[in-house]
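Heads up, one of the protein chains got dropped from this complex, but the rest are sitting where they should.
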C-alpha cells in the first residue's frame, strides 16, 4: 500500500503495547483486507514443543482484524472470536490476513487466515466486532 | 498448591517463550482447576485505549487451559477456542482460571474465566482440546 | 418449578414454531438455570447414522438459553453461539440446561450443557446474548 496509508495505520496502532511486544507489524492493506506479519523469534514466540505458540497466532489474527475494521469503520472492538488451529506452525515467519464477511449496524463478522512462511494455513479465525458508530 | 506440584508444572512450561514474554505465571492448581496470573505492565500489555489487550487476555486463558489439561491428561493441545470480551480490563493484574467441563476419548472441553484485579470477569473462553493419548 | 412460573414461561415461547416442530419443551427453571427437554423420535430427530442430529441438539441448547435469559433479563436474543459435540447421542431423550456465566450491560454469556437420557454430556454450548434493555 502507499506509504501515507501505511503510516496513518501505524500511527493508529503505535500505542498497542502487546502488539509491539509480540513483534507484529502491519504488512499490507487494501480496500477490503489487511495483512499483518511477524518474524518468529525462537526465544519469544515458540511454545515448549518448538511451534509458534497459540496465543501468538491469536494475537496476530486479532491485530489483522483490528487494522481492517478500524480502517473500514472506526471504532471497532473485538466482541468475540473463534480460532481453530489446523497445523503446527514450524516457521520463521507468520502472516495474518483479515477480510470482512459482513457488516450490519453495530456488528461485523471478519474471517482471518494465519499462514506460515511457506503460505500454509496454520490457523483460521472468525471474529465478531462491535462498531461504536453505527 | 504444594511447592513440589507447582515446581513440576513450572518445569513443564518453562520452555514456552511467549508465555514468558507475556509475563504470565502459574498461580495455583487444584484437582479440577488451574489458575494463571499476570501483573499488567502499562508499556507491554495495554492496547491503544489503555485496557489490557485482547491477545494478552486470550494468551492467559489459553495458558490456563494448557496447564489444567496437561495436568489432567497429557499431552493436550488447543484445537479450537472461542473467547468473549465482556468488559474492558482496566487493571494492574489479571487471573485466568480453567475448569474442564467434559472429556471423552481424544477430546475435552474446558471453560476459562479471566478476571481483573478486582475479581470482575473481563473475558470468558470455551476451549476444545485434543488429547494425544486416549 | 411452580405451575404458575412454568405456565408464564410456556406462554412466552408458545409462538416459537420451530421449537414446537422439534418437540422441545420447558422442563424446569430455577433462579439461575433453565432446563428444556425433548423425547427423541427415531423418524424426526436422528441423522443418517442413527444418532440425534446436531441441529436438534443445537436447537435444544439455544432454547434453554432463550428461556433462561428471557427469564433473567428480557428481551435477549442470541448474538453468537459455539457448540461442541463431545459424544454421539444414541438416546431416547435429551435435556439442555443453561446457566449464565456473566452479564454486563447489553451482553451476557451463557453456558449450556446438553445431556442424553443417561445423563452423559453429548454437547456443550457457549452462547452470547444481546439484551435490548440495558
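To keep things simple, chains are lettered A, B and C as they appear, and every chain counts its residues starting from 1.
Methods note: a residue touches a chain if its C-beta (ideal position, glycine included) is under 8 Å from a C-beta of that chain, and two chains touch if they have at least 3 such contacts.
For clarity, every value in this text was computed on a predicted model and none was experimentally measured.
S.K.: Over the whole complex, note the residues of chain C touching the chain we left out.
M.R.: Residues touching the hidden chain, for chain C, are 12-22, 41-48, 53-56, 58-59, 62-63, 77-85.
S.K.: Provide the residue numbers of chain A that touch the chain removed from this figure.
M.R.: 82, 84, 86-87, 101-102, 104, 107, 109, 111, 113, 121, 124, 126, 128
S.K.: Just the residue numbers, please: which parts of chain B touch the chain that's not shown?
M.R.: Touching the chain left out of view, chain B contributes residues 79-80, 82, 107, 128.
Here is the rule we go by: only the chains that are shown with their structure count from here on.
S.K.: So which chain is the furthest away from chain C, centre to centre on CA atoms?
M.R.: A
S.K.: So, what's the distance in Å between the C-alpha centres of chain C and chain A?
M.R.: Between these chains, centre-to-centre, one finds 34 Å.
S.K.: What is the distance in Å between the mean C-alpha positions of chain B and chain C?
M.R.: 28
S.K.: In chain A, what residues contact two or more other chains?
M.R.: In chain A, 79-80, 82 touch at least two other chains.
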